[in-house]
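Here the complex is missing a single protein chain, while all its other protein chains stay put.
A, B and C are the chain letters, set down in written order, and residue numbers restart from 1 in every chain.
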Amino acid sequence: MLDLAVEAHELARARTGTEIPGVTVERETLPYATVTTVRVETAEAERIMQKPRGTYITIEAPALRDNNRRAHKPIVELLAQKLRLLLQNLNLPETASVLVVGLGNWHATPDALGPRTIDYTLVTRHLHRYAPQELRGGMREVSAIAPGVLGITGIETAEIIRGVVEKIRPALIITVDALAARNVERITTSIQLADTGISPGSGIGNDRTGINYETMGVPVIAIGVPTVVHAAFIASDAMEKLWQELNKNPNLQRVYKFLHPELVQNVVDTLLAPFGGRLMVTPKEIDSLIQNTAKIIAGGIATALHPGIPAEEFSLYLG
Amino acid sequence: MLDLAVEAHELARARTGTEIPGVTVERETLPYATVTTVRVETAEAERIMQKPRGTYITIEAPALRDNNRRAHKPIVELLAQKLRLLLQNLNLPETASVLVVGLGNWHATPDALGPRTIDYTLVTRHLHRYAPQELRGGMREVSAIAPGVLGITGIETAEIIRGVVEKIRPALIITVDALAARNVERITTSIQLADTGISPGSGIGNDRTGINYETMGVPVIAIGVPTVVHAAFIASDAMEKLWQELNKNPNLQRVYKFLHPELVQNVVDTLLAPFGGRLMVTPKEIDSLIQNTAKIIAGGIATALHPGIPAEEFSLYLG
Amino acid sequence: MLDLAVEAHELARARTGTEIPGVTVERETLPYATVTTVRVETAEAERIMQKPRGTYITIEAPALRDNNRRAHKPIVELLAQKLRLLLQNLNLPETASVLVVGLGNWHATPDALGPRTIDYTLVTRHLHRYAPQELRGGMREVSAIAPGVLGITGIETAEIIRGVVEKIRPALIITVDALAARNVERITTSIQLADTGISPGSGIGNDRTGINYETMGVPVIAIGVPTVVHAAFIASDAMEKLWQELNKNPNLQRVYKFLHPELVQNVVDTLLAPFGGRLMVTPKEIDSLIQNTAKIIAGGIATALHPGIPAEEFSLYLG
Partner (left out) sequence: MLDLAVEAHELARARTGTEIPGVTVERETLPYATVTTVRVETAEAERIMQKPRGTYITIEAPALRDNNRRAHKPIVELLAQKLRLLLQNLNLPETASVLVVGLGNWHATPDALGPRTIDYTLVTRHLHRYAPQELRGGMREVSAIAPGVLGITGIETAEIIRGVVEKIRPALIITVDALAARNVERITTSIQLADTGISPGSGIGNDRTGINYETMGVPVIAIGVPTVVHAAFIASDAMEKLWQELNKNPNLQRVYKFLHPELVQNVVDTLLAPFGGRLMVTPKEIDSLIQNTAKIIAGGIATALHPGIPAEEFSLYLG
């Protein structure tokens, strides 16, 4: 299963050779980013895409990868705008309270995006409880948790979140998670927003349980950023591309029969056996990329949730 | 309010000049540690001590402060033994499941003892769920969370814990927390175990809500280690000691009337105004003391909870 | 010995009851800061102040302690302006290369200001070596090291710096260090710049060797920020203030003879014995204060050293 809907869509089209019925795709080109909105609208589309029905917005902005705050500013604003769009579709009141959930393992750098984002999240719920009205300054009620992973807590992540949700009754959950991409180009250059929540088995940890309307009882918007590509994809892509090159020679087309998927899978398995599925391809500078991306996501969430506060004020609150 | 029952008892005796009715104190002297068990048994004792009824066991072991694993071993064993004692009093079945809760703020070094202990806690609940019987090897079902603090999450710590408790239904909660001592000698040399849970307002963060049988619906054993002394105590102790010196001179006894508590409090307030109550006295090497103490607490908990595993095996599981 | 010249001056005046010959003091009041320039000009002044001859500029700005970047901006600019002043006095060419040295122990939070500042320092020396002229954009040649402390390396800090200096031959050294103040008000609200370098025994680690023109062969500007007060000062200040209160009563003036320094020292020693001189008073939020202060110092240094780059660009380079 692919974490990014745009990649799931590319793959489904490549496999079937046709457009996917029940899926609509819109593309928007901006000076610094491309936005692709994939809508999965039917049960058949769900099955082919292996993605639940809903809206998946992907912002692709190569500047995310630069260590340059000025270039990050329009991305923060674009993220906020798309998040507001999903919020409007939910018809929540302006003051509806939100729980931000940072998924992932803080002790594994490429999986730490969620918890790092919580470090930068502007939390206000306790001010609403304890501060006078005039100090709240147009701020919505926001709370935040980083529930950890099964190996650290011994508890399913969804159980922890569900427990907290039942106590504090937010009107909406926003999850933040590190994803695995199919294509190395997308590592820390894409942000996906989905109004479907988190499906079981997604994310780079592979052990995410479902965190969505069905399991939580409130709508869940999932924000994800690819931080790794499974090494297996690099290996099988290399073989696939090699085959395409060989295939340009008409004499070689009968080689094709030897290139069947079992062979490719077999080569990959042999090659990557020592660490099983846990070998990841990631850039050497992943530590600082995670740090920057966490700030951008937290900034986008704050801008979308607290419209009463001008964007330049957030640095006053954020660390 | 004082976090350590032994200090609350000393103070109450000094203030009243008599033994406190309804409080019993037992002292045990071991080669490497002193153990003091304070029992608060009546409503009057509760009021005088400002501590809820229950058993408070304090292990004082100066070797806790040394960076010497060999010296830590008997302390781990002693902690386990005292924890088992409290467990036995609760009459829980051998296999009763336990939730370990690391209280405090991971971004403030002296308050990070709880979360650091969770890093070293041997968690087994997921193995019980997913692993075959024979792999569980005499291990009880243990889970662990570090719920953060109000300023990070916007949620009362007790609400988060209660939410998780209602989902996973442990038979017992063990909390781990950094405490404030009255006396600098006790910084990272004492471990207090109490079967009363956590009272509101305790801990160095000053914002702990009650985490006890009343709020959680299951028994709560609280493990705490002093990591700071409030600067105000240093200042007022200095004045108190000075007074004792002055008072040795009979001519000066009438000075006493000027030394009334308001004056002392006034001096302290003037001196420490800039940071309010948040000035802490702590040793320069607090970062490594917290690290060592977290390992010792996690080791003691593991030894007490998993009697089927020999102590020397824990390093095989712990990081 | 006191780390801050303003405090050494206050103390010397209090002790002698007169102005100190050979010391000039200038005060400048700005909307958001006070700047005090102490000049130690004679051998006698050196002896009384226990500070080497030179210029000590102290910026006192309470907003340093707020987590508010907008309030930090004018402080960064003021720091840069004062640093440029000291640079001009040295008559170095505009392009003279600079080595920034972050002193202190990265494993002890309040002592980690120097190493943290190096994390945020805009380093350009390698670009000068390897990048074409047009990419250097008005940037001076800057390099940076965090040499650690004796207990970590086994090597005197001054030896490491001297070794590097002899290899790369900078025209100037700027050190950044955490200081101990006498007064809690100054914790992370004051920045001292001194053209004297570092004297032996200064800094909160107490083990700094001299890092100055004499030992390094190039001028050394020392930037320091108090991050702690020794607990002993809190205790003796409390006694001193108590005495002042008692002394308002004319009948008590003869008590004075009992309040001689030995008694005070004796009380302090008894009180703080367990950790010797290593008990520090520091605010609970010291971790985030160090983080913010490191960014401010690094920003001020970058603004002063690279005048060709507008201040708002630094965030493009800094993390």
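Rule of thumb we're sticking to: a contact is a pair of C-beta atoms (placed from the backbone, for glycine too) under 8 Å apart; a residue touches a chain by one contact, two chains touch by 3 or more.
Since the structure is predicted, the reported quantities are computational estimates derived from the model, not experimental observations.
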item	value
Residue among A:T58, A:T124, A:S143 or A:T282 touching the omitted chain	A:T282
Among A:R129, A:R169 or A:K241, the residue in touch with the chain that has been omitted	A:K241
Options B:T42, B:N68 or B:Q244, residue touching the unrepresented chain	B:N68
For chain A, the residues touching the chain missing from this view	107-111, 184-185, 187, 189, 204-205, 228, 231, 234-239, 241-242, 245-246, 249, 252, 255, 258-259, 263-264, 267-268, 270-275, 278-288
Residues in chain C touching the chain absent from view	107, 118-119, 123-127, 141-148, 150-156, 159-160, 162-168
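Simple rule for what comes next: only the chains that are shown with their structure count from here on.
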item	value
Farthest chain (mean CA position) relative to chain B	A
Rounded Å distance, chain A centre to chain B centre (Cα mean)	40
Whole-Å separation of chain centres (CA-atom averages), chain B against chain C	36
Centre distance in Å when chain A and chain C are each reduced to the mean of their C-alpha atoms	44
Contacts with two or more other chains, residues of chain C listed in rising order	288
